[in-house]
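Structure first, commentary second.
Showing just some of the chains, left in place.
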Amino acid sequence: MNSKQVPSLIVDRDKFYNKNIFIEEIAREIYEFATSEFKDEQQREGCVMISLVDLYAMYNKAMRIGVGFVSPLEMREACESFERLGLTKLKLTKINQRILCLGSDNALEIIKTKIVQIIEQFPGSHLLQISKKLNEYSQSDWTIGVITEVLQNCIDSGILVVDEQLTGILYYKNLFWHI
Amino acid sequence: MASAFPPVYSFPPLYTPQPNALIREQQVSTWIDIILQYCKSKDSWCMTFEGSVIDLSTLMIEIATQGIPKERESIFKNNDIQRAVPQSFMEEIWKKLVSDGKAISTDIKTKNSRTFYIFWKNVDSWASLILQWFETTTKLNQVVTVYELTQGDESIGWEFYGMPEPMMIHCLKPLLARNRATLMKDEMGKVVAIKVV
Amino acid sequence: MNHKKFGLAAFSNPNDKGYADIGSNVLNKQNDELNNQLQIFQKRLIEFAKKHNAEIKENPEFRSKFIRMCSIIGIDPLQLFDKDKHLFNVEDFYYEICVKIIEICRKTKDVNGGIISFDELLNIYFKDIRKINKEELEKSINMIKSLDGGFEIFEIRGIKFLRSVPNELTSDQTKILEICSILGYSSISLLKANLDWKTIRSRSVLKEMVSNGLLWVDEQAGNETLYWDPSYITRNMDTRNTHI
């Protein structure tokens, strides 16, 4: 269906009158986009993690201008069909029961480990410092939301504790209390 | 001074009520341990809501003469790391101290006071110790004034020596419950003496 | 000012709305010229896009170059396509608003803690991009919700806000924002007078909100620290102070 041009990353919805086929096509496109867009992160950090909201904006901006934006629902359905389509490197996961993210295997654990390492090295870091350390080589705004969620996850699981100051929330490794 | 505290006392997150409920519970009990240890190390029976140990009579005098007690070193303020427990969290800690029976308001009837007697030993332990004192000093079946028990020569060297009288009377409760003690009151209804059998 | 000298660098900052130029003729002139140039350029770009519609559609490489060019010269490609003369697909209208909302929320999060009023979105951010109304905005936000990103609409004294971070406001925080919606700020004494809050309570909630980036501190108001709601920045903006 998708093979008139090689390689055609861009899917034109006008060509598809069947919704399922359309969803399948954009699923592949989103998957490819996310994989190539975060190739560097995957290589450097060993994982990819992005909230679906941010990916929605990025994907439409980068790939859909001119061929028609996809709707948020279409985006979600497309991502939900990854597994069925054999696209297995990225999976939908909900962090903290509230934010839907697209991530590679064990992404949450990998990022958690990294963040906890940073905090062990610099106790009392705040979000900005953590994200600067994490993105030392590439300052990408989209990660802030993910970092916030990962931090929240660490708090919920008792790995990190907080020191609330006017400067912001400062994070520490939980050294004294049992989880 | 700070060296008298456990390491956790220098841990900044100790001063922020932790959002994680399980951690918060342990945090509160860490505070309770710190408070009890502190009072014990200072030989102090009383602490203000704001976390200063204080001789109750000194406090009374200050309130009577200046209207408010003067500012004191507070356990809730750690100047070394510039952190302080917010008042709302103090409330939580005191609530737990009281419900655990490790502190009672110095105003035993109204429970309104912002000063607390601190039980760094629990009431039952104090009661046994007092019983032991009656046995050791062979005062069983004798009427002993509360003053004698808390301040008398024969109490020197006993851990409850110097304990404020209302606190002492509170510590006798387990003995009363077991019918091993009888209280004697003056015409004002104030407990003045005790007999242990 | 030499007309020819408006190189591409002149367009370098698309987010800079420039200042309202009431006091300064020079600046007025500069802006007029800049706007003229911008309009001419946009018109050309649209003409180009129309003419080469097919190529842009068919050729991904060409399309990505075209879009990259838009961003290099600092024009949001979305700006080129408006509701009436949409180049490709009219029903994309709402989806494009969705994208724009997400971008605005991300860009302003550090300033407002992730809370922005509908008025600010409509009157400030969408003003130069595309005229939309409250219903269209709300409909788009509701669409975004299916992405489970923590986007929520809430109301304070009849004013609608969008929260783009997943932390729900506590009822105390909401009450403070209510007070802020009147004067722009809140303070310990205001909270005492209006809500009969004790100092401890006010102090701890205010501190928490500063810590979370929801309020800005003002130490120059006399005796008392004032805590300002950043949505005040644009709330009282005089319409004559903004140009189209």
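So that you can tell them apart, the chains are marked A, B and C in the order they are listed, and the count of residues begins at 1 in each.
Throughout what follows, contacts are C-beta pairs under 8 Å (C-beta built on N, C-alpha and C of every residue); 3 or more make two chains touch, one makes a residue touch a chain.
Nothing here was measured: the structure is a model prediction, and the numbers come from that model.
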Chain copy counts across the complete structure file, not just the copies drawn | A x1, B x2, C x1
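The rule we apply is simple: only the chains that are shown with their structure count from here on.
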Arrangement of touching chains [line / ring / star / complete / other] = complete
Farthest CA centroid from chain C: chain B
Chain B-chain C separation of Cα centroids, rounded to whole Å | 57
Roughly how far is chain A from chain C, going centre to centre by Cα mean, in whole Å?
-> 24
If you look at chain A, which of its residues touch at least two other chains?
-> 164
What positions in chain C touch 2 or more of the other chains?
-> 207
If you look only at chain C, which of its residues touch chain A in the complex?
-> 49, 56-58, 60, 63-64, 66-67, 77-78, 81, 87-89, 91-92, 94-96, 98-99, 102-103, 106, 109, 143-151, 165-166, 207-208, 210-213, 217
Touching chain C in the complex, chain A uses residues 5, 8-10, 12-14, 51-54, 56-57, 60-62, 65-73, 75-76, 94, 96, 98-100, 141-142, 144-145, 148-149, 164-169
For the chain B and chain C complex, residues of the former touching the latter | 86-88
